[in-house]
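Structure below; questions to follow.
== subunit A ==
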Amino acid sequence: ETAVKIGVLNDRSGIYTDLSGEGSVIAARMAVEDFGAAAKGIKVEIISADHQNKPDIASSIARKWYDQDGVDLIVDVPTSSAAFAVSDITREKKKVFINSGAGSADLTGAKCSPNTIHWTYDTWALAKGTGGAMVAAGNKKWFFITADYAFGHSLEKDTAAVVKAAGGEVVGSVRHPFPGTDFSSYLLQAQSSGAQVIGLANAGGDTVNTIKQAAEFGITQAGQSLAGLLIFITDIHALGLKTAQGLVLTESFYWDLNDETRAWSARFAAQHGGKEPTMVHAGVYSGVLHYLKSVEATGGKDSAAVIASMKSMPTSDPLFGKGSVREDGRKIHDMYLFKVKAPAASKGPWDYYEKLATIPAAEAFRPIADGGCPLLK
Partner candidate 1 sequence: MFELLGIPPQALFGQLLLGLINGSFYALLSLGLAVIFGLLNIINFAHGAQYMMGAFLAWMLMTYFGIGYWWALLLVPIAVGASGVVIERLMISRLYHLDHLYGLLLTFGLALIIQGLFRNQYGVSGLPYTIPAELSGGTNLGFMFLPNYRGWVVLASLVVCLGTWFTIEKTKLGAYLRAATENPTLVGAFGINVPRMITLTYGFGVGLAALAGVLAAPIYSVNPNMGADLIIVVFAVVVIGGMGSILGAIVTGFGLGIIEGLTRVFYPEGSAVVIFVIMALVLLVKPAGLFGRTV
Partner candidate 2 sequence: MSATGDFILKAERLTKRFGGFAAVSNVDLAVERGTIHALIGPNGAGKTTCFNLLTKFLQPSDGAIFFNGRDITRMPPADIARLGLVRSFQISAVFPRLSALENVRIALQRQRGDSFDFWRSEKALNRFDGKAMAGLDEVGLAEFAATPAGELSYGRKRALEIATTLALDPEMLLLDEPMAGMAQEDVSRISALIARIAENRTILMVEHNLSVVADLSDRITVLARGQVLAEGSYEVVSRDPRVVEAYIGVGHG
Partner candidate 3 sequence: MVEAAPLIRPEAGTAELAVRDLHGWYDESHVLHGINFDVRPGEVVTLLGRNGAGKTTTLKAIMGILSKRTGSVRFMGRELIGLPARAIARAGIAFCPEERGIFSSLSVEENLMLPPTIRDGGLSRDDVLGIFPNLRERLQSQGTKLSGGEQQMLAIGRILRTGAKFLLLDEPTEGLAPVIVQQIGATLRTLKQRGFTIVLVEQNFHFAASVADRHYVVEQGRVIDEISDAELAANTEKLHAYLGV
């Protein structure tokens, strides 16, 4: 019998609590159940902790988990900075890290690691989805409102590249301090720039505030569109449809995609106070399931063997369908472009999205050769 210990490390008090948090633990537990671990002689224990979105806390918890508590696998870890920290330690301690919550495409690019798999989405894929699809729909002129730190810069850079590649044009951008409260000044600048799309290269509370104030200044009514480059269904939930309507965004999962996602989500919501799952929750489920399959396949939990098996075996689950894990650690599946419904079009809570397009797996993610992952040399 193999005893596996899984650590769910994510935000349980901060800005990403709702999109990761306890929901990820529930998702991991559902994966263990659905896999039927006990019946297969695999004993799984799940523990969890709050990394408060800080790399230092994430790294010290990960260190302690690996050194002292015998954890084999860490999952989730939203916030890229924390994800990098955990990735480094996982590599040093030769364990397994499946990231679902973080965005940075560097996790499988310049900073890739043999022990890290990036599951659900990344900024490149979001930029590709939102940027590419918007330009394709004829919205060629872009203006960026960017959070003034590394993450915001890279989000802007990636998206601008996609926009330009698709034949669009960037007419301007402005950088706001992080975190900010008042965005009206930047919105005014965006408004007078003559852009068709205002790309929000920020995250969390900043994005929420920008959208809220855009509604106040009548930005969308005046004909400009807002494109969220890193925004989740939980943010839409917080904003309310009245404010968020018309916003365009990309995600890899939506509870209301098909029968299978609806069935799974119903089970999830029952355990999570009626809240529907986010793509991060879905990713945790899917990742843990695939990990357990590989443990079963290799007959043990030796990290190197398990990871090799995870990369060679195709993935398959009710949430993301069929997919694969690339050599650089990137999990590949379809992505979707959604538009937020108007309040009148919504049938109830959590009925928020209208699907505009599916970005097929093959195109959704950055080609492996472009990432510059040193593992491949």
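In the analysis below, contacts are C-beta pairs under 8 Å (C-beta built on N, C-alpha and C of every residue); 3 or more make two chains touch, one makes a residue touch a chain; residues count from 1.
Regarding candidate selection, all candidates are chains of the complex that A comes from, given by their letters.
Since this is a predicted model, take the numbers as computed values, not measurements.
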| item | value |
| --- | --- |
| Direct contact with subunit A in this complex, candidates 1, 2 or 3 | 1 |
| Complex contacts: residues of subunit A adjacent to candidate 1 | 13-15, 17-18, 148, 174-182, 184-186, 188-189, 192, 204-205, 208-209, 212-213, 216-218, 234-235, 237-240, 242-243 |
